[in-house]
Structures are given as structure tokens and as C-alpha cells.
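Worksheet: the structure to be examined is printed underneath.
Rather than the whole complex, this shows some of its chains in their spots.
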Amino acid sequence: MTDTVDNAKNTPDQEQPYRELGLKDDEYARVREILGRRPTDAELAMYSVMWSEHCSYKSSKVHWRHWSANTTPEMKAKMLAGIGENAGVVDIGDGWAVTFKLESHNHPSYVEPYQGAATGVGGIVRDIMAMGARPLAVMDPLRFGAPDHPDTKRVLPGIVAGVGGYGNSLGLPNIGGEVVFDASYQGNPLVNALCVGAMRAEDLHLAHASGTGNKVILFGARTGLDGIGGVSVLASATFSGDEGGTESTLDPASGSSARKKLPAVQVGDPFTEKVLIECCLELFREGIVVGIQDLGGAGLSCATSELASAGDGGMRVELDKVPLRATGMTPAEVLSSESQERMCAVVKPSDVDAFMRVCAKWDVIATEIGEVTDGDHLVITWHGETVVDVPPRTVAHEGPMYERPIARPDYQDALVANGPEALPRPSTPDELRALVLRMAASPNLASRKWVTEQYDRYVRGGTVLAQPSDSGMIRVDEQTGRGVALATDCNARFVKLDPYTGTQLALAEAYRNVAVSGAEPLAVTNCLNFGSPEDPGVMWQFEQAVRGLAEGCKELGIPVTGGNVSFYNQTGTTAIHPTPVVGVLGVIDDVRRRIPTGIGAEAGETLLLLGDTHDEFGGSEWAHEVHGHLGGTPPRVDLAREKLLGQVLVAGSRDGMVTAAHDLSDGGLAQTLVETVLIGQTGARVFLDPDQDAFVQLFSESAGRVLVAVPRSEELRFTEMCKVRGLPVRRTGVVDPESNALEIQDIGVIPLTELREAWEGTLPKLFG
Amino acid sequence: MARVVVDVMPKPEILDPQGQAVARALPRLGFTGVSDVRQGKHFELEVDDSVDDATLDKIAEGFLSNPVVEDFVVRRVQS
Amino acid sequence: MRVGAVTFPGTLDDSDTLRAIAASGAEAVPLWHGDADLKQVDAVVLPGGFSYGDYLRAGAIARFAPVMGEVVDAARKGLPVLGICNGFQVLCEAGLLPGALLRNSELHFVCRDQWLKVENNTTPWTSRYDAGAEIIIPLKNQDGRFTASQSTVDELEGEGRVVFRYVGGNPNGSVNHIAGISDATGRIVGLMPHPEHAIDALTGPSDDGLGMFLSLLDQVVSA
């Protein structure tokens, strides 16, 4: 029997399985207080899923004050939409608005790597569509356990195939990402996905359902039982890697044990999403969409309550009209289903026919399921009986908020005290030469080609830079050549050693990666992957990270436009390294002026090293790879220096003074040189500074450094510009195509073939 | 030697976009009367007589299928 | 001259193909899978992508689309047709080209800049290339392994109908490194790599792909 509102009124004392659904005693009491009665099964399903950590941000929200406190009016001015929308939107000029966002799909990807990663991509793409934008490209920052661990061999190929399988079928180029290995992600890989889209600024469609009498239309795939309870897995406090596959919802409504065995996985159908994209874009062009919302985590519970509360507040939905794929689904199941490839739109009655025609053209199922009302309640009926009657804001926005206890972990002092100073260092030329090769072949620094070859980077014809460049760059306007560049970064070891500085280093690196392409950094998104918020040590890391990022952005003058939080990334009680992935978006007014990462075949060009090198090895790739060591303090961060570097590079690109640029990060100068010569397929001769230790020069990971190639004719002008602006610059080598080798003076010559074998051999050997 | 067949199918409650694509195409090709299609994988293994049913089940469950989203059936067809 | 590019549900490279056609100087005409109408074009391109998700077999469902009836009829009467990637698969499924394209031997999607040798420069799609020219254009697919019976392969080789061949390694296990073939008249050509992604060195590895669209112009002028 269906649990109706009348029934709930008549049976106030009926026991409800709210704890199994993840609600705490006081949260359940609060729901009863809001409603003035017990919730129906369907209402309970809605509140529990919408008040989950994943949907309500209940542990993280209190820290958002750092964003607002650090966003100046100047930074705000560039934002057309910010935190709180489906995705942030920035004005990039020429009448173009660009929207971008990062999101996590970590736990589902552990349970079912292919589908978890695939639906992660699908979800973030729909977020971008919900802004009214055409999706342009995707990126995929990934993190895995130890490279040789059997579980990594299980999850990595599936995740990569899933990202590719979905994104490639959608026709969205993959323009970058990350692949990082660290034992801390064993049993808890991180799958973050970014999508960027563009629209004319005047076409910005925000999700809202205003206008009494307007129709609510659900379109896209049918609703089925798959993924029910997916949201509780996403953010479940009790997630256990070992039994993740059988985790499922305890559905209050069905009470049937058969339902309890449903896998909490969603299966993606990229073909349906592809036609859904084209259908949405045609609907936007026709101007017949008042409001639009994607269906992601929490499915219709989320879409209806968010649409209604963002509008005037009233909405009536006939839930039995939802096209179903399974038989015998209950209202609670229909509301919490996470079936993929669905969208919900609000449409004027006079436009409904036109809306349906567009959907029919694309063979997209579309169904009118309700309308906007002038009340302030969301009322949902099931075959004529009312099963939900709630103030929508209390579902969507007025969930619980916690000020979780914060404490610097006890181990932190010991971690910081255990610096890398005592680790044995190589000193002879032979040792250093061998180390260059060993580091180039190390799993974290080796070529990502085995992964990125599985991704289409060409589709849509607008990709100007993609892997293995420092940033991905997409042309937005074919006439003017205006485009955007994007990079995502995070060295979680740095964050572990010092969450505040480490997060600023992630920001600095992403900023630098965008700047070296010649684009001007403009805005920031993030995906904050952490352990359990109920662990005060984790919350300390979290708070430090948010504050570090917010204050760093203020110093750089670029706003945080949105992001995502993923908590409970841990195996047992062991949390992952705190991993706040930072994405930076930059704008370039003509993509023809992009700066490539690899050096060209122009003999005699000069290699210049910009920035200062210090003896900084805490959290470095060398300490990790060679000594399995993590301790000390991360490199210093100097955001004023990063900004200066950015200005110099943008100026260098404008004036055509720079022919290649590659930043220094993981693995230091040695790795930057390796990549510069291999990507450019051109040899170089390098001379180190005789006054500084060769090992430090080659492998330190000091921030704020970039290697650039300049034509000899521009060398003086460029060097002068750096000097005038106070940026240290050192002549450090020449391009030498004849040699077909990387020669580091006083250390040795490494033929490009030998170097390439080392760099490109590793991932195929591990996963091929 | 025995020929063993393993059929792997998406679980009934799991979305099967492949089967749906076929089902939707059939009427357009003029074939009516097919109300549902599901698409899975079909494996044919040549197996030593020493391999027992428990081992075959393990192969099918742990390797040929993905128990999170798929069911399987093992059949010996000849020996 | 008017050159059409067909959009099937799930086609991805239609806009790139239209851009490439326009870049060659021809008029680019979008064609819709559901319309049995070729809009008086002088040639047709079937672009790449995943029509109907490629869920059954690459190209298997698209070949039954209303527009394909027209394409098959017109092609039999001599209309030049180029199938790129998924379009090549559709042409094979429709029987306009022999053979089939199966899962890459490495079993996963491969996207790379691929060197090709132009083995036949007498087709309407290759006349701008020198015989034996080597060009680099993107390859990106999951099902690109060209397969045919030995007699078919012998026939293709013997009649000069292997139009493009992979050089510098076989990316997908294709028989005889075959990247593209033609029908007996040479007017219908299919290839796995994507010339439409190589029309400008800014967004592709080269502009070597433009030659295929430019070749067509010569064809009609001389016809």
C-alpha cells in the first residue's frame, strides 16, 4: 500500500527506518517538526537523500565563509554565476560566457570502475548543460593506489575505459587530466571529472521554476531501479570497500527484501546522453526553456525540490506519469532513482508543443509530469493520492549544517619534523644521469600516453592544446579565435605535510600550467577529496585547505566559482592524503598565440629558466620514488611570484617572444627537460649553474619556475623584460636538433631514444 | 575435452542500452512482434575434462562476468 | 559544388566534416538521417562518431536510415561517397564497400596522429595527393581493424583499391595494414582515420586532410 500524507497523519507513531537511510535522530526529529507530522515514505526518501553529506554539504558548508570573505568586488565582477549554481559562469569577453566545474565519482568507480567513471563524466556534462551551455571538453583528474597493487590493475583499466567510453561517444574532446599513484588511494581511487562549456552571455539559463501554470517536463531516459541509493553510497559513512558491490538502499516503501539486493550502481548510456545534448541545445536555441535542471545524485528528489525552491516555491508533480523501465516501482523509488541521462525543464504552456516536437526529432522521450503552482509547497501525487507535501526549500537548502570538531592531528608534528635532509643523495655524474632516467620512468612521472591515447582529443575541431601539454586549450569563437585554457592539479603529499600551503601550491601549479600556454588565468573550481568529516584531524586538513585556497585566490585575484566536496574517502579508519584538486581556467583572446609545451626544431633557440631554485625536497617525487619518504615541509609558495610569472608569459605570448614553455613541478627541472625535449622531439644542451648543487638544481621542486624557449633574436628583449619586472632569469641551455639527445653538461648525454623508452615504457608495462 | 558455453547477461534491473538500441531499431526495419531485447556476451571455451564445474563457475563469476551488474549461466554442451 | 555530410543520431564529427568541406571552398550541406533527401549534392560524406551508440555493431543500425537508401542509389549511379571511420563502417554494413571493421587488436580505443601512405591517387577523393605521398592525420576509433576474406583482400590489392595504408606501425591489426579502400569504380572510398581533423595545424597534427576535400573539386571541374 502506498504511504500517503493522509496515512502519515493517521499513523503518527509508525516506526520509520530513518537510521538505515542515513538520517540521525535529531535530523529525523527536525523533519517531523518541519512537517508537523511524520514524513511519508516518499518524503523520508527525499529528505534522507537530500540531507546526505553528498547533497547537503552539511559538514563543509560552514567553511564556505572563507570564499565570501576572500572574494573582492573586482573578482565578483567577472562572475555571471557563482557558488550555489549548477556550475560557475565567467565572462570571457566578446559576449561569451564560459562555465566549468569539477565533480567526484570516487566510490562508484571503486565498486564498478567502468560504469562509475562513465557516469561520472555523464553527470558533470549534464551539470554544464543545465547552465544552458554547449559542453566543449572534459578532463579527468584520477588517483590510484600503488601502481603494482593488484587492485590498481583491477580499477585503472576500467576507469580509463569508462572515461573514454563515455566521453568519446559524446563527442567531447578530453583535453587533460591527471594520473597519480599513491598507496593512500588503495581501496579508494579518486575519479574527478571536469566539464567546460560555453554560451552567449545572454543565454544563461539558471535552474528555476517560476511562472504559475508553467509545465514541468521530464525528458531523456526512462527511470529504473538502477542506482537507487547511489547517493547514500557516494557519501555513506559506512562505506566499506570490501562489500561495496552489494551495498544498496533500504527502501522504506517496498519493504521487500528482494529490493535490498539491488546494486547501487548506475549504468551509463552515452548514446542517449549525446542525443540529449543535441536536443537541449536545440531547445535553448528555440528559446523555449524557462528553467532547466539536470538529474544527478538524488534524481527527481533533487530536481523537483531544487527547481521549485529556486523559483516561486510551488510545484505539483504527478509522479505516476514518469516513464518507467521497471515494474512495481514505488513512489519513493521513483523519487530516488539515479537513472542517468535525464533532464527536467520548466516550459510555458504555449511552448509545450514546440518542446515536444524538438524532443521527437531527436527521439528523446519527453513527458509532462507537473506544473508550477502559486503555493509554496511541493506536492507530489501518485495515482491521485498525495504522497509528498513539503516546503521545497526545507528539502533542497535547509538541511542540517554541522560545525564539526577540528583538531590538528597528533602525528602532524612528527611528520613535519621528519624532513628529507638526511636522505642519501646522488652526487656523481653517473648517479645523476641514472636518476634522470629512473625518475622519467617512475609511475608518477612517466608518459600518460597509454591512458590518453584512449581519449578522443580531436572531436569538434576546437582543440588547440591537449595532453601532454601543461594545459588543455579550446577555441570558443571560430571567428575571433578567442579561447580558454584549463589545468587541474594537486600534489596531495604537499597537502598532507601542510594543508594550507599544499593547497596553495595546487592552486599555484594549475595557475602556472594555464599561464605557460599564454592564457590569462581567470577563475577557479575545485574538488575537495578528503577522509571522514567526523575525524577532527580530517576536518582540520579541510579547513586549512579551504582557507588556503580562498586566501590564495584572493591574492591572485581570481574567484572560486564552484566546486565539489567528497568526504569519507578512506579505507577503514585510514583516510586518503587530503586531495583538494584545483582547476584553473584562463582566457586567451586568440588561440593562434598559444605557447606549446615542447620545443620546436629551431636550432640555437635559447632555454631560459625563470624563478629561483631552493633546496626543497619535502614531499618531493624524488623522496617518494627513491626513498618512499614523506615528511618535512612542502616547498614555499609565493603567489606574487606566480602572478608575475603569469604576466611575463602572457606578455611573451602577445609579443611572440616565446616559442615554448613548460613549468617545473613534480620531478623538478630534470623532468621538465625530459618532457620538453620528448614532446618537442628535439634535442637540447643544458648547462647547470656551477655555484649550486647539481642534484638540487635538477630535482628540487621549488614552486614558481618555468622553462621557456626563446628565439635568439628575442633573447635580449625577453631577458630585459624579466629583469625590469624583477623576475630571476638564467640562461640554461640551447635547442640542439642535430644531437637527438638531452645533454646535461658535466653529467652526461642521454639519446632521445633511450629517454623515450624510459618515459613511455612504464604504463604499458604495468597495464598494457 | 569439452565445449563449455558461458552466457553473460546484464542483470534484469540494470539498464541495457545495447538491447534497447536493437529493440528500438527492429520496428524501423519492418520487424514487428519483438517486445524486448537484451544483449549480453556469449563465450565458448574448450576445456580439459579435468576442469570441474566449481572451477568453471569461478571462471564465469570472477572473470567472464562482472557480478555487480551481470548474471551468468554455464553449460557444458558436449564432451 | 555542393557536398553533403550526414548526421545520424550519435554522429560526432559532422560539424568538423562540414567545416572541412567549407574550408575546401565547396558548399557544405547538412543532411539528416531521417530525410530520404540528398538535397542535390554533388558528393556525400558519412562522418565519424558512434551512430546509435555502435551498440550492436559499428554502423549496423545507421545503414537502415532513410537517407541511406538515397545514398546507396545515388552511389550506384556514380555519386562520390566518402565514409570516414563510422561512415566507413556504415558503407561496409550497407554493402557499398567489402569487408568489415572489427574491434582493434589491442581491444581499446586508440587516438593518435597516424602516418598514412596514399596508395591510389586516382580516386575523386585523392587526386590532390602525389602517388605514394605520406600524410599524417588523426586516427581515433575502437573498431578499426579492417577484415575481409583472403579473396576479397587479393581483389582489393590487385585492383589498386587499397587507397590508404598505415605506415609506421599497424595501430589496430588491420589486414595488410589497410587504412582505407574504394569500390570498383573508385568513387566510393572509406577510411578509418579522420581527414576532417587535419585541415589546420592549429587544431590538428597537420593540414594534410584537406587534400581529400580539395580533390573532389578537381573531379567535378574535369567531369
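As written, the chain order gives the labels A, B and C, with residue 1 at the start of each chain.
As a working rule, a contact is a pair of C-beta atoms (placed from the backbone, for glycine too) under 8 Å apart; a residue touches a chain by one contact, two chains touch by 3 or more.
Because the structure is a prediction, the values reported are computed rather than measured.
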- Formula of the full complex in the shown chain labels reads A x1, B x2, C x1
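As a convention for this text, only the chains that are shown with their structure count from here on.
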- Message: Quick check: how many Å separate the C-alpha centres of chain B and chain C?
- Response: 34
- Per the C-alpha means, the centres of chain A and chain C lie apart by a whole-Å value of 36
- The positions of chain A in contact with two or more other chains are 269, 271-272, 363
- Task: Specify, in ascending order, the residues of chain C that touch 2 or more different other chains.
- Result: 52-53, 55
- Note on the structure: In the complex, chain A touches chain C at residues 161, 164-165, 168-171, 269-272, 274-275, 362-363, 452-464, 475, 591-592
- Note on the structure: Given the complex, residues on chain B that touch chain C span 17-18, 21-22, 25, 28-29, 39
- Query: Which bits of chain C are touching chain A when the two form their complex?
  - Reply: 9-10, 12-13, 15-16, 19, 49-50, 52-55, 108-112, 138, 140, 142, 194, 196-197, 202-204
